[in-house]
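One protein chain is absent from this view; the other protein chains keep their places.
We just call them A and B in the order they show up, numbering each chain from 1.
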Amino acid sequence: MGRYVLRRLLQMIPVFIGTTFLIFVMVHALGDPVNALFGDRAPDPAVAAQIRAQYNLNDPLWLQYVKYMGKLFQWDFGTTFSGQTVTSQLAAAYPVTLKLTAVAFTIEVVFGIGLGLLSGLRRGRIADNSVLILTLVVISIPTFVTGYVLQYLVGVKWGILPATVGFDVTFQSLLLPGIVLASVSLAYVARLTRTTVAENTKADYVRTAVAKGLPRHRVVINHLLRNSLIPVVTFLGTDLGALMGGALVTERIFNIHGVGYTLYQGIVRQSTNTVVGFVTILVIIFLLANLLVDLLYAVLDPRIRYA
Amino acid sequence: MPDQEKYNRSDPMAGAGDEDEEMQSAVESRTLDLGTMEGETLIKAERLGDHPETPAAGEERVAPRSLWQDAWRDLRRNPIFIISGLLIVFLVIVAIWPGLFTSTNPLNCDLTKSQQGPTSGHPFGYDTQGCDVYARTIYGARASITVGVCATAGSALVGTLLGGLAGFFGGWSDSVISRVADIFFGIPILLGGLVFLSVITIRSIWIVVAFIVVLGWPQLARIGRGAVITAKQQDYVTAARALGAGSGRLMLRHILPNAVAPIIVVATIALGTYIALEATLSYLGVGLKPPTVSWGIDISAASDSFSIAPHMLLFPAAALSITVLAFIMLGDAVRDALDPKLR
Partner (left out) sequence: MSSSSTSAQPREATADTVESPLLEVRDLHVEFRTRDGVAKAVNGVNYSVRAGETLAILGESGSGKSVTAQAVMGILDSPPGFVTGGQIVFKGRDLLTLGKEDRRKVRGSQMAMIFQDALSSLNPVHSVGSQLGEMYRVHKGSSRQDAKAKAIELMDRVRIPAAKARVGDYPHQFSGGMRQRIMIAMALALEPDLIIADEPTTALDVTVQAQVMDLLAELQGEYHMGLILITHDLGVVADVADKIAVMYAGRIVETAPVHELYAKPAHPYTRGLLDSIPRLDQKGQELYAIKGLPPNLLRIPPGCAFNPRCPRAQEICRTTVPPLFEVTDEAGTPRPGRASACHFWKETLDD
């Protein structure tokens, strides 16, 4: 177990460096941030040089990256050109997105696994086929279309839930965006659960459990579901990252001032520090989620634990 | 053994050969999307297929058919395959010869007709610019299908090649390729699109295709690698090796034909999701740009006035969804036909 964790951690390091460097390079190719700062006016050469020095813009890119990462480990993400610290932007944006993600994740887990189990246990019947068709449809419609349609129907036309979020972030206002954000992942979870459950119903150990005379609910929960959840948990963990990425779209539709919104503003204004900072944190969350899944995987599956 | 590890559960034979392989991450075998999911069940099915169960008596003894013959026999009878296949043929025709379906020029717009609803001769109405929505929906097929097909072809080619090499040779080439794939995997695709594509000022279909290939190949590489490793461990490959077959021959004659099934399935489904991805990127303002006619652009443009003129959004969105659905259903049907275990 210890060796397993250590190996995972070591493997994470090159991936972390590679991913963050890739992003760093791309963001710096956004264009000359100093020119962007001055907009259409020609910058004063002296001021421009001072800014360049201040932000290490004269160093080669790799050195800039090293310096940046060095600061980042001291929780210093730099400031935007307008003087706002990126840390304060992070503090404003991340809690909102985390709340949204939490709502979406809960919906995804509860309904995804529930529908998948139902469908897998009733393979070939009406319930199963409806779940299959429904999930296919959900996967086929791009999230932003689902978003606009639901926003209009539920939020505007029927007025069941708030149509936009704005600055007043409440649970109720996040419910609709949460459903939209969760929809595609939910469909995946349902299909994955269905597949593994359907497969495991034929497993020998399930037959053994039946032969032992266990009641059906015990066979299903203790043996069938417990084993089927291993790949599902794997998916759920990594999907946390995908959800945060998907928040880019959802936040835009529902006017949520979270990570997606701030990041989008950062790109439009070519604020390098904002973009790199936000993306790096997202990548770290993504990688941490992966690590967590690895650990969870070992907890759930003794064959990994004792390997 | 990334994709197999978790599947060895009920397969005592599977673990036998790979004690020397390093323990793999659960995350490496994660199922990131539908395509991967379908492909992995297929890899696994293949693996289970090689030690035949003797399940009671339902067993049938008829002349053996090859996997593909069997699959084809199945597909011909499968209504889902027929419907999605016909739909795709139709969409491809629309993409190649849009003029067959409308005589209206999608770029010929009349602002006075802005946002007008459907009228005779213009069944889908007009958009904000006063362009004919029907004509734009027809012409939009080309961009979407082109992006889908080219991006899939590109990432399948790169992915299969790199994944195949990693799986076949193992060792350090495997480690390097897998780590590089991890790096690209570490970037959520929408986030990457937002950052990367906003850098590039040239707006062309090929930039979007290139971007999707760059972030899409690891998915197919992983499937390819898993499939090759599975195929490599099958007894007939060992047998061929024992008979003195060289690496090249092994790869082309024995491994590739058996590894290609999951790749085809995943690629078909990926094609659908790439089309949706292009639309989403266009929506975020980093995908295609006018004057290119694309569903993504139109949906995005229509989204602001959805409550006033929903037809502007619904028609291209429906076209997009049906296209994506057709490809996913096709992949699904092929997967079912190729997966002997789910019969």
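Assorted remarks:
Note that in this section a contact is a pair of C-beta atoms (placed from the backbone, for glycine too) under 8 Å apart; a residue touches a chain by one contact, two chains touch by 3 or more.
All values reported here derive from a predicted model rather than from experimental measurement.
Touch with the chain that is not drawn comes from one residue among A:V27, A:V86, A:I179 or A:A209, which is A:A209.
The residue from A:K71, A:K157 or A:R218 that touches the chain not shown here is A:R218. Which of A:N227, A:T250 or A:S271 touches the hidden chain is settled by the complete complex: it is A:N227. Taking the complete complex into account, residues 202-205, 207-215, 218, 222-223, 226-227, 230, 300-303, 306 of subunit A touch the chain not shown.
Quick note on the criterion: only the chains that are shown with their structure count from here on.
A straight line joining the Cα centres of subunit A and subunit B is 21 Å long. Residues of subunit B touching subunit A in their complex: 5-6, 8-10, 22-23, 25-27, 29-34, 37, 41, 179-180, 182-184, 186-191, 194-196, 198-199, 272-273, 276, 279-280, 283-284, 299-300, 303, 306-307, 310, 313, 317, 320-322, 324-325, 328-329, 332, 341-342. By the touch rule above, subunit A contacts subunit B in their complex via residues 4, 7-8, 11, 14-16, 18-19, 22-23, 26-27, 29-31, 136-137, 139-145, 148-149, 152, 156, 188, 191-192, 195, 198-199, 203-205, 227, 230-231, 234-235, 237-238, 241-242, 244-246, 248-249, 252-253, 263-264, 267, 275, 279, 282-283, 286-287, 290-291, 293-294, 296-298, 301, 303-304, 307.
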